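Left out: one protein chain. Kept in place: all the others.
The letters A and B name the chains in turn, as written, and every chain counts its residues from 1.
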Amino acid sequence: MSGFLLQPCFAGLLNEPVSIAHYLVVGAILFVSGVACMAMKRNALGVLMGIELVLNGANVNFVAFASPWLQGDGARSLGLDGQVIALFVILLAAAEAAVALAITLNFYNNHATVDIDRADDLKG
Amino acid sequence: MVDFLITTVGLPSWLAWTAAAGLAAFLILNLIAGGALVFIWAERKIAARIQDRLGPTRTGGRFGWLQSLADGIKLLAKEDLMPDGADPLLFRIAPYVSFCASFCAFIALPFAFDFVGLRLNVAVFFVIAVLGLEVFGVILAGYASASKWSLFGAMREAAQVVSYEVPLGMCVVVPVMLAGSMDLVTIGEKQAGWFTNWFIFHDPFTFVIFWVYVTCAVASVNRAPFDLAEAESELVAGFHTEYSGLRWSFFFMAEYGSMFLVSVLAAVLFLGGWNGPIPLATLAGLSEGTGDTAGYFVRLLGMANLLGKATLGVLIMMWIRWTLPRLRIDQVMTTCLKYCTPIAAAMFAGAMLWQLALPGGLVAGLSPPTAGVREGWLQEPADAPAAAVVEPAADVAAAGGSR
Partner (left out) sequence: MMPFAAVVVCSLPAAVVVAAINWHTLLFFLFAALACGFAVAVAAADNVVRMALYLIMSLGATAGLFFLAGAEFVGAMQLMIYVGGTLVLLVFGVMLTAQSPFVSLRSSTGDKVLAGVAAVALLAVLLQAAFSIESWRRPASGVVEQPAATPLGMALVGLRVDEPPSGAPDDAVRSGYLLPFEIVSVHLLVVLVGAAYLARAKRRKTPRPIEVVASVEPPASVAEHAAIGREPGRRGSSVLTGGGA
């Protein structure tokens, strides 16, 4: 585990082909940015943007696993399954964003604010 | 191109790739910018003649050839204004977003048999997807200008462009279905031969779909009669009200670039691409696929064909602009949702049924297309996976062969 920080070999950084681990790092950063966004933002649309980032991080992972050219043992890749999962995630994210925006617009029309800290009508 | 640079000129691999990419980008950029120059002059002349006047007649001789250049120099010298309440980053970046979207779509467009920036397997999909990104520049410009008129114009234009993407996508799917591939080079190849091989003459449904495509394309690039986003009488200039000088000229280049893009797309999808109405090269015994000078000459001829068809499309768009009155926003939306979309859907269904019934097309044979017919896949029995495996491998080899 201590060696994993030195893995990206700085000498041949641009010479070697990329592996799945590179894509997983990108997916992790996207995911974590999305989680931070969801946790930090007070604007409801900011939270929605965090959700989109989270879904994209997961998609990057799926597409990386689906590619037989990124894996040394290419026959064990997910193949088409990974790409189709990523496709459906995109479609479902679009559907969920539409509903979330409809809810946000309704909330805005009824409360004149998009600040989610003000959404406390049901608070005991 | 890259192979030529590596083997003949002897450049190292990375320099060869950079040079090839740079050359392609340089050519496309010059095409858009030079094209914009010519089209702006043509627009002013055509507008003038339709309105019974002369247009530019002084700059550069009797026909005002250098008027566009003079305009460009004037725009370069203008003061760089930014409104007080504008968001600096968004205000500055908006023209470039619009221009980049318009420019990126040219990557996948073929100008002749082998003259394509990047031969993508999903070229049609890519072009339509990137075309839809232009709306972001418009929205950002409208918001960042901190002005009521800009925001209204931007919202109207965004709503219009996004709505018209739906029938545009349906219109574009019909030639894809006829050719069996989303690769624009393949679609162009399938229309080789006499003009009766062009997809517009394939069946009456495709003929109608072509005109629906023209309507949706004109609406998609916000040209009159769909240009209420720039309605001078109501909105000053819409989303680019607060832009002046070079920033405004980027929006203008993006608009003319998009006009040219949808015209080239119409030419490749419906009007035979780089194949002329009479197959002169085939009659002379030359082929465009060979690597020697004759093949290169045939490809140049094809490119001239394509550019001619695209220019004709742009001129027709200009003609429509100065002839028809402007539509209101509710009329624009009605045209999209109540007319274009149902007609496109019905014609798509009709073209699909025609493919099943008469796969050879209306005029099956003055000269059959050079590539094979792909709709055999639809008639393959579902329990013959062995036969189906062969087809994509052959097609993939054909698609990947000219990389």
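The criterion applied here is as follows: a contact is a pair of C-beta atoms (placed from the backbone, for glycine too) under 8 Å apart; a residue touches a chain by one contact, two chains touch by 3 or more.
Here the structure is a predicted model, which is why all the values come from computation and not from measurement.
Visitor: Out of B:Ala42, B:Leu66 or B:Ala146, which residue would touch the omitted chain in the full complex?
Guide: B:Ala146
Visitor: May I ask which residue of B:Val9, B:Leu23, B:Ile50 or B:Val162 touches the chain that does not appear here?
Guide: The single option touching the absent chain is B:Val162.
Visitor: I need the residue numbers on subunit B that touch the omitted chain, in ascending order.
Guide: 12-14, 17, 84-85, 87, 89-90, 93, 120-122, 125-126, 128-130, 132-133, 135-136, 139-140, 143-144, 146, 148, 151, 155, 158, 162, 165, 182, 377, 382, 385, 388-389, 391-392, 395-396, 399-400
Visitor: Could I get the residues of subunit A that touch the absent chain, sorted low to high?
Guide: Residues of subunit A in touch with the missing chain: 1, 4, 7, 10-26, 28-37, 39-43, 45-46, 48-50, 52-53, 56, 59-60, 63-64, 66-77, 79-80, 82-84, 86-88, 90-99, 101-106, 108-115.
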